[in-house]
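Note that one protein chain is taken out, while the other chains of the complex remain in position.
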Amino acid sequence: MTRFRLGPNRYGKAETHLVRVTRDGDVHHIRDLTVSVALSGDMEAVHLTGDNAAVLATDTQKNTVFAFAGEYGIDSPEGFALRLARHFVESQPTIRHARVAVEEHPWERIPTSGGKRHSFVRSGGETRTALVHHGEKTTVVSGLKDLVVLNSTDSEFWGYVQDRYTTLQETRDRVLATEVTARWRHATAEGDWEGSYPAARRLLLEAFAETYSRSLQQTLYAMGERLLEGRPEVCEVRLELPNKHHFAVDLEPFGLANDNEVFYAADRPYGLIEGAVLRDGAPDPGPAWS
Amino acid sequence: MTRFRLGPNRYGKAETHLVRVTRDGDVHHIRDLTVSVALSGDMEAVHLTGDNAAVLATDTQKNTVFAFAGEYGIDSPEGFALRLARHFVESQPTIRHARVAVEEHPWERIPTSGGKRHSFVRSGGETRTALVHHGEKTTVVSGLKDLVVLNSTDSEFWGYVQDRYTTLQETRDRVLATEVTARWRHATAEGDWEGSYPAARRLLLEAFAETYSRSLQQTLYAMGERLLEGRPEVCEVRLELPNKHHFAVDLEPFGLANDNEVFYAADRPYGLIEGAVLRDGAPDPGPAWS
Amino acid sequence: MTRFRLGPNRYGKAETHLVRVTRDGDVHHIRDLTVSVALSGDMEAVHLTGDNAAVLATDTQKNTVFAFAGEYGIDSPEGFALRLARHFVESQPTIRHARVAVEEHPWERIPTSGGKRHSFVRSGGETRTALVHHGEKTTVVSGLKDLVVLNSTDSEFWGYVQDRYTTLQETRDRVLATEVTARWRHATAEGDWEGSYPAARRLLLEAFAETYSRSLQQTLYAMGERLLEGRPEVCEVRLELPNKHHFAVDLEPFGLANDNEVFYAADRPYGLIEGAVLRDGAPDPGPAWS
Partner (left out) sequence: MTRFRLGPNRYGKAETHLVRVTRDGDVHHIRDLTVSVALSGDMEAVHLTGDNAAVLATDTQKNTVFAFAGEYGIDSPEGFALRLARHFVESQPTIRHARVAVEEHPWERIPTSGGKRHSFVRSGGETRTALVHHGEKTTVVSGLKDLVVLNSTDSEFWGYVQDRYTTLQETRDRVLATEVTARWRHATAEGDWEGSYPAARRLLLEAFAETYSRSLQQTLYAMGERLLEGRPEVCEVRLELPNKHHFAVDLEPFGLANDNEVFYAADRPYGLIEGAVLRDGAPDPGPAWS
């Protein structure tokens, strides 16, 4: 009599760090990806008895990442993830579903005087992300993280609930800063990934900068809406916006004014605002976000 | 004509770091928690117009954490989270659902010669976790993370799929090491949280140590099964087990044998095995795991 | 009879995170600094008996950082550190020496369509550093860290010692990548800090890119030399260059060639090359680097 059963499960090789150089004569190109694969399928036996007959080893998954980078190059994080995900499901009868997550670390060229073009500097700023699921259906989510932005004015916060534990003073002028994690779901698995990403990033930045904000939630919605308005290929946006509190320092004890110019940037605790904005008629996401 | 709409959303104060001392004469007790609150409810207006009338400020949530610690003390991470979650939902008509996540950092007493008992040392090892949801239903998930374990033998790996990209050699003896993240869902929101946790932790350790392993998936299932067998109050276990690869170093070039005694402990990439084990008849989790 | 004695010591407030906005009408400017102060002086009593009469509290040091930011603004990391260091030593008879370390986190403007100019994005990339000592003498060290650079060719490594433990294959073409920590000492405590820094940074990048390298040590020296050649105000450069190994992946098992195009970027272990380059006649550094 079985009393217990296996629930949802997946396995794979996480964080394979791949750098792909393309040599076009003296002009080199570079893409720098961290790739995480997770597969699921006929995995009862391996859990219950340790029989690995249905298991594609995680080491093999890693090899496949490197081999595909060599054979096909990296056209885009999304495209590379799609190619890998389809390969695992279509080449292995025991694999029913593949999830491939990619992070891309951006590089810029170092300006040099000679004709050689093989020197690069990590540009920092945000990390580009892609998350692909391939199984019963195929979904593509693009995104970015670690994008830190700040408005030094045009932000208010007042009119909130007052209860026994409320001590916060209302403000009509504050710094609003956050570290954006944004992900946007594409309506289909076909796309101009390399054109779409920088446009989406620009829309997010513009919406953050141009929104006169009475709450970080309002800014969040404005960012999602702006992206949906500007990019018809996107059907849903999800944002995680930590409120990186900048507290104006009281300088009065030192005989000084502080007209919102001197701030203490706190680490913890922090507000955390999470939300989704959807286009009417967006298709069911399935496991797209998981 | 509305073309866009607000999807799932929540907001709150994350990572309020609270230390609660209880003074029982010269004998002091300490609990050290990081508390993250996330609320949801009638939040259309704040997203669409910045009207904060339905918003309980995250600063107020933080104050509530400290005030409750003072007024009620910390009986357990689960109990404290339940008290907070119920308060937010029941005291605010606009709040329909509360999620409270707690991490507890363990301390031990420093042995001292005198009668005083107010000195402590962080015991390291794992962090205890609790995740409570309160809304239409109430769910409690206990857990731990950062529990690093290793078996120096009794682990094999062979019999897996061989495809074009497979180069891994089969092995009948390897080191198996992982950093356990385990969470277990309670069937009800009533429990002996302080008794249940150490027992569950012990069962996980024992199952890891005593399972002769042919795959990390097999070990995962054994750990979940052992916990369900030993703790009837638990209805589901979810585990995330990164395979912290320990590669036997080839010492032959140096004229030395290596009978599985010298290992290079690699950081990345790593295998990642995730899975759930459920008791038959486990109630629907709702948002318990999210 | 005293058998023990107090050795070198210092104390202060570390990592005060200060953001200074300057409002020039609708055009705002921002500087984002982490400031660490360490003071030393007549500190026998506080160590031996707990008498704090000579101690300027670290909380007061933090207040001073914020107050000076308000009163004087931030002209440059070096200038701000100098002002603080001089203040502590000159205003407190018990403080004989001050060390002020600053990290500056860079921001860029977000391009916006309207006339407002108060939106910023963290530009990532390197962190600018400044280290000032003020006591018997005054020294200024400028620098940067977290500057990650890569050459995809023009790097060799061969001709090294062969001993019993050597297995590395020689190479005439490899990727050379490093995360630069560079610090450069100024000959005097007067300087055009805001002009000097970007010029020094540019010289380091150019030297890295333009040096055909037979070892990372050679590249290190070339970077230091280039900076000294180009910036007469600098008398010494110290560099820490971790060799971020990029291993060409063997794709032969998969029937593929790898003409130095597919790399595994390893985390640990890594080579670490540290060295100084000095101008002849550089003054004695005293505690400048500590």
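Labels A, B and C are assigned to the chains in the order they are written; within every chain, residues are numbered from 1.
The definition used in the following text is that contacts are C-beta pairs under 8 Å (C-beta built on N, C-alpha and C of every residue); 3 or more make two chains touch, one makes a residue touch a chain.
From a predicted model like this one, the values you see are computed outputs, not experimental measurements.
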Going by the whole complex, the chain not shown touches A, B, C
Which is it among C:16, C:119 or C:196 that touches the chain not included here?
C:16
The one of B:93, B:124, B:195 or B:286 in touch with the missing chain is B:124
Among the options B:48, B:161 or B:205, which residue touches the chain absent from this view?
B:205
Touching residues (missing chain, whole complex) on chain A
164-165, 167, 253-254, 267-268
Interface with the unshown chain - residue positions in chain C:
2-17, 36, 38, 43, 46-60, 62-64, 67, 91-92, 94, 157-161, 163, 165-168, 213-218, 220-221, 224-225, 228-229, 236, 238, 242-243, 268-280
Residue ranges of chain B at the interface with the undisplayed chain:
16-23, 28, 30, 32, 63, 66-67, 69-71, 107, 110-114, 116, 118-126, 146-154, 175, 205-206, 208-210, 246, 249, 251, 253-254, 256-267
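We take it that only the chains that are shown with their structure count from here on.
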So with touch defined the way it is at the top, what topology do the chains form here? Options are line, ring, star, complete, other.
complete
Using the average of all C-alpha atoms in each chain as its centre, how far is it in Å between chain A and chain C?
30
Please tell me the distance, in whole Å, between the geometric centres of chain A and chain B computed from their C-alpha atoms.
23
Euclidean distance of C-alpha centroids - chain B vs chain C, Å:
37
Where chain C touches two or more other chains at once, by residue number:
253-254, 267
